[in-house]
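As you look at this complex, bear in mind that one protein chain is not there, while each of the others sits in place.
For subunit A:
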Amino acid sequence: MNLIDIKFKELRENNATGLIPFITVGDPDLDTTLDLIIAMEQAGADILELGVPYSDPLADGPVIQRASERALAGSITIQSCIQIASKARQRGVKMPFVLFTYYNPVLQTGIESFFTQLKENGISGVIIPDLPIEESSEVLKLADASNIYLIPLVAPTSNERITRILANARGFIYCVSSLGVTGERASFHQGVEQFILDVKSQTELPVAVGFGISSREQVQHFSGICDGVVVGSAIVRKIEDSIPYLQNEVNRAEGLLQIREFVAQLKD
């Protein structure tokens, strides 16, 4: 059984909503990422999205763009992003991992080899934001063969496409809260709640919402209507702000603690 299924089953039994943080792997460096993964689990993360830094992240706003640039300056590759998962397992991390990557690094790795690597390193799912259903059949086939979930994005503009997207969905559904790129925002797409409920009514799979969710209030708001809440840019910004601490031996533990506390309070 895929770890994502086990996690959502457990959440449902406890009548809880999953917190799904996102971090950019290699920001500011791989060792810190490993410590951050551990901190996320300690803070109560249920599933972790591991973002692969990319040179042209066109679904991302400035915060994650900057994180990608920092990571790429340290020569992070998609392979090192995948391998961080098994390193975290060795350190005792139990939560499921979902890799968030643009399509080109997958294509250059080779789709088959990509899924082999995900499996070997204990990653349970993948989100590819620039791979719509029209282009995803081969990826889906190979993902299925490895029992790795290709998690689809559904947007407020998806309309009649929703049925087709849900037909091939695996793991959970990722509802995009707003029109636009990733990044903290004060307000969401008008009618976003109805949109999420519409999606929920059409699928048995858990439904998570993301893009722009950055505060405890917003997490609470969406917890009432969906099974998982993704928080990305707000955490990545917190990491960015803490870099002076994280890269300094003396204050590193304090930097990690601040980030951990930020993530923990999102869930309380």
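Quick note on the criterion: a residue touches a chain if its C-beta (ideal position, glycine included) is under 8 Å from a C-beta of that chain, and two chains touch if they have at least 3 such contacts; residues count from 1.
Here, contacts and distances are computed from a predicted model.
Taken from the listed names "Peptidase M16", "NADH-quinone oxidoreductase", "Tryptophan synthase beta chain" or "Binding-protein-dependent transport systems inner membrane component", the protein name that UniProt assigns to the chain not shown is "Tryptophan synthase beta chain". Residue A:S158 is the one among A:N121, A:S158, A:S214 or A:Q258 that touches the chain not shown.
Checked against the full complex, the one of A:Q90, A:Q108, A:N168 or A:S187 touching the unshown chain is A:Q108.
Touching the missing chain, out of A:D5, A:D130, A:E193 or A:D241, is residue A:D130. Touching residues on subunit A toward the chain that is not drawn are 54-59, 61-62, 65, 69, 72, 77-79, 103-109, 129-132, 134-135, 152-159, 161, 165, 176, 179-181.
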